[in-house]
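Apart from one protein chain that is not included, each protein chain of the complex appears where it belongs.
Labels A, B and C are assigned to the chains in the order they are written; within every chain, residues are numbered from 1.
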Amino acid sequence: MVRATLIQIDNYGPWTVTPEPRRETDLQSLQARLYADLCAAFGEHGSLVFFSRFDNLVAFTEGVSPEHHADVQRSIRNRYPVTVSMGIADAPTPKDAVGRASALLQDEGSAQDPDRVERLASDTGDGTALQVAHFDIENATERYTDEIDAYGCQLLVERAGLALMEEMWDREAATFFVGGDNYVAVSPLLGQKEYAEVIEMVEERTNVELKVGVGEGETPSDAGMQAKHCLERSRNGGGRVEFY
Amino acid sequence: MVRATLIQIDNYGPWTVTPEPRRETDLQSLQARLYADLCAAFGEHGSLVFFSRFDNLVAFTEGVSPEHHADVQRSIRNRYPVTVSMGIADAPTPKDAVGRASALLQDEGSAQDPDRVERLASDTGDGTALQVAHFDIENATERYTDEIDAYGCQLLVERAGLALMEEMWDREAATFFVGGDNYVAVSPLLGQKEYAEVIEMVEERTNVELKVGVGEGETPSDAGMQAKHCLERSRNGGGRVEFY
Amino acid sequence: MVRATLIQIDNYGPWTVTPEPRRETDLQSLQARLYADLCAAFGEHGSLVFFSRFDNLVAFTEGVSPEHHADVQRSIRNRYPVTVSMGIADAPTPKDAVGRASALLQDEGSAQDPDRVERLASDTGDGTALQVAHFDIENATERYTDEIDAYGCQLLVERAGLALMEEMWDREAATFFVGGDNYVAVSPLLGQKEYAEVIEMVEERTNVELKVGVGEGETPSDAGMQAKHCLERSRNGGGRVEFY
Partner (left out) sequence: MVRATLIQIDNYGPWTVTPEPRRETDLQSLQARLYADLCAAFGEHGSLVFFSRFDNLVAFTEGVSPEHHADVQRSIRNRYPVTVSMGIADAPTPKDAVGRASALLQDEGSAQDPDRVERLASDTGDGTALQVAHFDIENATERYTDEIDAYGCQLLVERAGLALMEEMWDREAATFFVGGDNYVAVSPLLGQKEYAEVIEMVEERTNVELKVGVGEGETPSDAGMQAKHCLERSRNGGGRVEFY
């Protein structure tokens, strides 16, 4: 089982334009701080948080209780001009868990319902081991960052990333951009052959070569740290798919 | 003329894995804070900052002097475990300006050259008026956020966004995700017809309907605020392309 | 038993002037962020953190393991240009606990020894119930904030605060300013009569009238929240010393 949490800013869209549109740099700064704070708060408990769309963030929260989620809600209410609602669900795959967490929250009311404030909807059981995969682009600095313009690089990373996200989602894994040329996937227990296929498909679709380190653990954070060590092995002469 | 600044964390990749891989939530938190601080620092001067790839950020910095850029470098050095280099360039279009800013910084050395620390490379002339366009998705909350799962929403927003970024880049504009279903483009002086075409192309490629507000001003921030007001007009019964 | 943690920035003084003095606003911003982050990280576990001198912070960390302290050290190392060392000690009173935590850290080397980096020295046993007292000034807004100048107010609050800190320290309690006209004390199990004496002494020495709410609990945070509820009772017509 995998535990996913959907964190949604309550009635955010209307707030950003009431009484008139708020300055974009303020909103960007607000969203980035909120994301950083959620990384820190859930990171304390071995979870991983992804910015997704910034007003809808996705976390993998193995072993974090609904009570602790409520603590995070309280702390945000006390420090931000907005509140958040959360849906928490366990399911056999990351795809299912995100789907259930989304459905639980949608059942509480619309994201833009002014009466849906600080809801916490959960449906949780027992957790088990998770797989986390950390991807990056083969020689990104040499091939791209130092060679082509910054926006061209960004487009290339996004094209490869979108292909990767789609391929992994088809295999029940949720994949997120974490900066630079790095993507992190929370996966069901996939094998080496499946990762090799995904990398091949991305190269076929976008002409970008990826490599990946894969780890397993009881918290997403432990699994993620193993994945990073494997990726280092790949960087230092290992293969394009390295398992723990 | 449009002024663009490329902000690059110095030798960041190697730092993230020295002496061994650093915890992902710490890195995410670091990057998000840096982005929030750059939004605030440049936002003070009417600029717009975009996270791009988080380790390479793109800003539009009309009227912000190289000296002020150096102040921002100093402040980061004093508060973060990393330093940043910057390339600043003026050019007739946003695409050219980003290209030149990138080339200036690449001339200073590789992004992963340990000796390239806190460089500030600039080539600036006089600024003139800018156009900023603010896009979002027609009825995103009703159609998507409240209906499908959170990750499916994210994929849909990213697909539409990638198509939008590519179409706009072909028209010399640089377009960035700013959260939710919002994309902001810094553009050369495009007409209403061109925006209508872009929206049509995105719908054809991805089946997602966008709308857009377009503003002009002496700073990106002023132009961006006008664009947001136009987008409000579009939300309240206006057309799918609204100019200031 | 009370658990106290002394958090000390490693070799901070020399760093602030190397290679030349760093800008004060940057240093203030760095220190304030670090304090905010430590409040959040330890606050997650029911602890209380006080800024003390900003480069030496004091926390009360009932039930927080040395391993968790090490996690906080790692997170700071990854996000700040400085590192911290910590001493953790249990003792019968807050005064003793702070004294032992200080001695443990001093045994590791000088605060300005460049080789003393990220030390974690602990001597911990079993915890028990704690008392927390929350003081503020009787009618501070009406009598002072709205009547005299801001700096005069500050001086008055500091004079009363210093007298309070000295009186409480004599009774083995450590007392800290937390903003406004609020002081929080972590105390051994003092009685109502002792609090009344302290308040009387402060009034005699500085002519400022305090009131206080007192709580007890297994974590400093629980005890502190009870204290705040008691202080509310005092504000709403209760006595000048209100116990849970």
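Keep in mind that, in the parts below, contacts are C-beta pairs under 8 Å (C-beta built on N, C-alpha and C of every residue); 3 or more make two chains touch, one makes a residue touch a chain.
The structure presented is a predicted model; accordingly, all values stated were derived computationally and were not measured.
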Shown chains that the omitted chain touches within the full complex: A, B, C
Residue among C:Asp26, C:Asp71, C:Glu118 or C:Glu138 that touches the chain left out of view: C:Asp26
Touch criterion as defined above, residue of C:Val2, C:Ile76, C:Ala133 or C:Val184 at the omitted chain: C:Val184
In chain C, positions touching the absent partner: 6, 8, 12-13, 17, 20-21, 23-29, 31-33, 35-36, 39-40, 42-43, 47-49, 51-56, 58, 95, 98-99, 101-103, 106, 110-112, 134, 141-142, 145-151, 153-155, 157-159, 161-162, 165-166, 169, 174, 178-181, 184, 221, 224-225, 228-229, 231-232, 235
Absent-chain interface as seen on chain B, which is shown: 37, 40-41, 43-44, 71, 75
Chain A, residues in touch with the chain not shown (by the definition above): 22-23, 26-27, 29-30, 33, 74-75, 77-81
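Operating definition for what follows: only the chains that are shown with their structure count from here on.
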Chain closest to the assembly centre - both centres taken as Cα means: A
Rotation in the CA alignment of chain A with chain C, degrees, nearest 5: 180
CA centroid of chain B to CA centroid of chain C, Å: 42
Centroid distance [mean C-alpha coordinates] between chain C and chain A, Å: 36
Geometric centre distance via CA averages, chain B-chain A, whole Å: 21
Chain B: positions in contact with at least two other chains: 23, 26-27, 29, 33
